[in-house]
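Every protein chain except one is present and positioned as in the full complex.
Now for subunit A:
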Amino acid sequence: MALPLPTFVSRRRPDWDALQALLTRQRSGRLHLEELRTLDTLYRRAAADLARAQTFYPGTDAHRFLNQLCGQAYGAIYQPPRERWASTRDFFRRDFPATLRREARFVGVSAGLLVLGLILGALVVLLEPRGAELLVPEGVRRYVAQGRMWTDDVLSVAPPNAVASGIATNNLTVTLFAFASGILLGVGPIFTMVNNGVLIGAVGALCFREGMAVGFLDFIAAHGPVELSIIAISGGAGLMVGQALIDPGELPRAQALQARGREAVKLVVGCAPFLAGIGVVEGFISPGSFFPTWTKVGLGLSLGALFWFYLLRSGRTDAGVTRVEVPEDSASSRLR
């Protein structure tokens, strides 16, 4: 026979209050081993009380209270291992490059779209001179018409250097948006990649037509290879998300989305420090004529080569470990 509700509550409440106090202290991270054991015991008792409340007192405040209490304790006890700083190193040494190699085809497709955009943009401007009016931003066109690079003024005091920081933020926005818009059935990354390809291609072709090809190369050479790689990678991450939505395979769509989203965001997070580094190159080295063009080209190519060498080789030495880990990893994410 069930106890009357008030009796039940007043009899069991000390345990619940103790559990709640322990949970508060657990959140702030000050808990001794002994208390941890008590937490476990108290949680099991509260779970038993919850089972009782579900049977005898459903829909009462006591039931809701126990539900919430057990929810909090469950979260505290059964939490997955937290990502700590030590695992950051592991992430960059093994996890990020390995994920990239595993998902290389998405990055390939995304890079292909970027190149397609480049060719389209360049062709339009080269074949139809007025196409530039459509595709190239007006500020850039004005500079090119005067026979100057719009980036010449970056290190001077003149107002147009807002253009330069506009370009830099634009790269950041493009990188993030290419990934995040993948949730729009993958249409977002496709649009972003082609769109940016067209823009760069059109500007390049315009400079070429106006006889400023060297100036354009001068500006883009130092940071271009790495930056375009990063944009292609994050576009690939966006495509992964889109693909999970369109073809979730054997999983329910929501689960496939989560499993793939977790993989995809690794690519974006992994790229972040490189994006910051290349931003410094873009701000310091690319604009102006302080460094000769051949230095910039050399630097750009070697940075690009280093970046891809890292991506393709890092963590290969313990490839055996990775190969064992991969199925386990996907299996556990399926279970979750």
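Note that in this section a contact is a pair of C-beta atoms (placed from the backbone, for glycine too) under 8 Å apart; a residue touches a chain by one contact, two chains touch by 3 or more; residues count from 1.
Just so we're on the same page, contacts and distances are computed from a predicted model.
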| item | value |
| --- | --- |
| Among "Ferritin-like domain-containing protein", "Cell division ATP-binding protein FtsE", "RDD family protein" or "Multisubunit sodium/proton antiporter, MrpF subunit", UniProt-listed name of the chain not shown | "RDD family protein" |
| Options A:L31, A:L116, A:L176 or A:L217, residue touching the unrepresented chain | A:L176 |
| Among A:R25, A:R44 or A:R316, the residue in touch with the chain that has been omitted | A:R44 |
| Touching residues (missing chain, whole complex) on subunit A | 2-7, 9-10, 13, 16, 27, 44, 47-48, 50-51, 54, 56-62, 64-65, 67-68, 70-72, 74-75, 78-80, 82-83, 154-155, 157, 159, 161-162, 164-165, 168-169, 172-173, 176-177, 179-181, 183-184, 188, 241, 254-255, 257-258, 261-262, 265-266, 268-269, 276, 279-280, 282-284, 287, 336 |
